[in-house]
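For reference, the structure I am asking about is given below.
Up next, subunit A:
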Amino acid sequence: MVSPILLIALPLFFAFLIPLFKGAVKSIILILAFLINLTISILIFPYAIHKAIIVKIANFLPPVGINLFVGPVGITLSILISGIGLLGAIYLLKMEKTPPLNRFYALYLLMLLGATGMSLTGDIFNMFVFLEITTISAYGLTSYSKNEIGLEAGMKYLLIGSLGANLVLVGVILLYTTTGSLNMADIAMRINLVPKAVLTFAFILFFVGFGIEAELFPLNGWAPDALEGAPHSISILLSSVISKVGLYAFFRFIITVMGLTNVKDILIWFGIATLFIGELAALRQKSLKRLLAYSSIAQLGFIFSAISVGTSLAVRGALFHIVNHALLSGMMFLIAGSIIKDTNNWNIESLRGLGSKSRTLAFAFTIGALGTLGFPPLNGFWSKFMMILGMMKGKAIIPVYFILFASLIEAVYYLRLVYIVYFSKSEQSINRMPFAVAFPVIVVLILIFLLGFFPSLMNGMLTGGVKDVLNRSWYIMSVFGG
Partner candidate 1 sequence: MISSICAPSIYILIIVLVLFMSVGAIFALHLRDLLSAVIVMGVVDLIAAILFLILQAPDVAITQAAVGAGLTTAIFVIAIVRSTRKEK
Partner candidate 2 sequence: MKRLFAILFPLLIIIVFLYIMKNYIPFCVDRMVVAKHYLTEGLPETGSTNIVTSIVVLYRGFDTLGEVTVLFLAALGFGAILEGAKKKTKEIVASPIVRISTRYLFPFIIMFGVYIFLHGHLTPGGGFPGGVIIAAGILLMYLAYKDFRIDHTKFKITESLAGIIFVGIGLVGLAIYGSFLANFLPEGLPRQIFSAGIIPLIYIAIGFKVGSELGGLVGEGLEDKE
């Protein structure tokens, strides 16, 4: 079996190499890096979903050295990151023209490297370092298009994000001084040593710090701007992958490391608020990318409240929805990006006449909208169904009503978009669909239908993933029990 450390070491190696090259070589290196990562992740996947792989670094055992925890959720996120990264890279090779491109590619690779690191690490300070790698490259990439909207969005993201990262650092150091360790499993074992007041304070710090990354309601002011202002290829990744990794880090800290179960009721309502306000804001939007951004935030709120409920069925659905939403929202942003590029119109009116001009794109857009809404038999249906059922089992009935009502709002604006796609005429011409758009869209469509018709494909990963998220003693045993 290959060592999972290569998932982080090799992209780093390639990222150091990319700035040296001009021309086609740098694109080949970028694609190669993602292909290698995808292959390694898939090779490791069957082992990791049954028994977490602990990788020690620098030959020191966990509490002394840093270790990687390659569990079911971590490896799934890693596959998602490298897969969507690969599709995004194919898209951006053709679509992104602003110089200096070699720096752009290196930043792109490093952002996804940071996300992989966040999902695999087993050490709280290391998590902070990878969080900074991810976010600093995201700030740079968001403002990369160097127009007003991108620069201002990048600045806003930077100010809020780095404030949050500092709060995370204070939280990390509070946990370190009270437990004397930085290893997640070690802290989880000794969390009883932490005084209640310090634990509450650290919880607030982590809530704010990671809540910013996970786009939680009062803290997500940066997200619509950043998703709108970033280059199209970056919006895809910010919405589909980076936010999921933030969510993962949040629950890794709250559930596994700090073992907080009594804050569940508060967290559910934060999730519901994120969902509801996201949907309401999306209803009013005229800008296509902004609408998709709010819709993506709302879905994150849904996932958030489902994990907060904490029944195994709800978590199962949430993990499934993480995969589904990564595919769906990535595809929607990709289509939106290519349409905006063709029509040079940021408004939702740019969708007019898409149905008659490009059937594939129109079909893919419809599938994306219906999948996000949760129409059977698309993949979104199964995950949403599981989440709602799980929440009802967890005695969270009132939130379920809110969710159903929010889905109604969601249906209104998504069906309006589909209506615009098929039933309104326009004179704008859409160019022939280039390979860079067609290939990712078709791959994602195949995956969506595959997961929609055969949701049982995910069973192994979901069963392992529920254990990974909810079972603290399993986590501790995996790290220390040999």
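If you want to know what made the cut, all candidates are chains of the complex that A comes from, given by their letters.
FYI, contacts are C-beta pairs under 8 Å (C-beta built on N, C-alpha and C of every residue); 3 or more make two chains touch, one makes a residue touch a chain; residues count from 1.
Owing to the predicted nature of the structure, the values given are computational and were not obtained by experimental measurement.
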Consider subunit A on its own, then decide which of 1 or 2 touches it in this complex.
2
Contact set on subunit A toward candidate 2 in their complex:
3, 5, 9, 12-13, 15-17, 19-20, 55-60, 63-66, 99-100, 103-104, 106-107, 110, 113-114, 117, 125-126, 129-130, 132-133, 136-137, 139-140, 143-144, 146, 174, 177-183, 186, 195, 197-198, 201
